[in-house]
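Yeah, one chain of the complex is gone here, protein chain that is, but the others are all in their spots.
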């Protein structure tokens, strides 16, 4: 299908972009070149891997397509040499990161739908695909995951998943439901970045123990 | 079986309690509302998920019962609004946390027994079920896991697992072996909390490298 091909191209663009932004996080922790390559691959491919391990779905994407491992590690490594110019491209990378979020989400939903999972799990599968790579990156950099505190990141993923399922349920053509879900999620994420929207935070200072 | 039904009710109570105490940990890290919900679900359901992934047992509990995902995320979220009253209930929550520890342990043992695993793995399965949720919570909050330093937490889990297996091996009725293991574990955990009992610590200050 044509929409499948577009999704696949967007997936490649997204894993490259995720690997490159992860490389900058590695640089902030002074990792060595191989560490940069590994953190890039883990961030780009980790969300899908955790999803497939939890669903018991084998082989994992990068085991079936080892080139994804080489492409993401290579993109992260290349970032070492072009990092000085990345600042000028920061809007592009924030945009591609947002594209990655909705693309990973829709792919994660598709995989759970193909396995006949209930809707709650389909949305969870989309969110794990979209968000867990960044959580792994933050854990490996020993930072409290941004996901749990950031600008509507997981919210966008849940909303896109719900719209995607809702659109299909309402009888929309598959490609249209997918397009609406992805564009709405993308718009919300970009607006959140632009205007600094975020979820209310829960601040608790007492110790229970 | 009746003892199975009691175990199931206790399991629901325990995952709700674990999700609610995890929500307080999320609040101490100023996570947003969705982060609170996610940390609650991961803490409550993560131990069983890691156990099942290691045992190669699918589908995972929350994939088979998606309502558990909603219940734990919802309980964590509700905690945001009742946190100010939680301090008065701290003894109740410490008690429910201890109940959760022994309930998760016995369920983990049951699952490994049903797979025909050797006793060492049965006890390990109980301990992973009982303790790993809290380890995931602490990693996601970037704290050295309390498990590795806390009041007999893992010890209680190993002891309860060993008593449970020992009781069955000695020919006790299943429900009696389970009851003895859970009550002994619960008593030890509560006494450890009350009197500050803990394992000796290993303190080492040199660098090997």
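Residue numbering begins at 1 within each chain, and the chains themselves are lettered A and B in the order written.
Definition applied: contacts are C-beta pairs under 8 Å (C-beta built on N, C-alpha and C of every residue); 3 or more make two chains touch, one makes a residue touch a chain.
Everything numeric in this text was worked out from a predicted model, so none of it was measured.
Of B:13, B:55 or B:89, it is B:55 that touches the chain left out of the display. Of B:12, B:89, B:139 or B:180, it is B:139 that touches the chain left out of the display. Of A:86, A:115 or A:191, it is A:86 that touches the chain left out of the display. Contact with the omitted chain, checked across A:9, A:63, A:187 or A:203, is made by A:63.
Interface residues of chain A facing the missing partner chain: 21, 23-24, 26-36, 38-39, 49, 53, 56, 58-60, 63, 66-67, 69-70, 80, 83, 86-87, 90, 93-94, 139-142. Contact between chain B and the unshown chain involves residues 53-56, 117-118, 120-121, 124, 135, 139, 142-145, 147-150, 154-155, 158, 198-206, 208-209.
Please note the rule applied: only the chains that are shown with their structure count from here on.
A separation of 30 Å divides the Cα centre of chain A from that of chain B.
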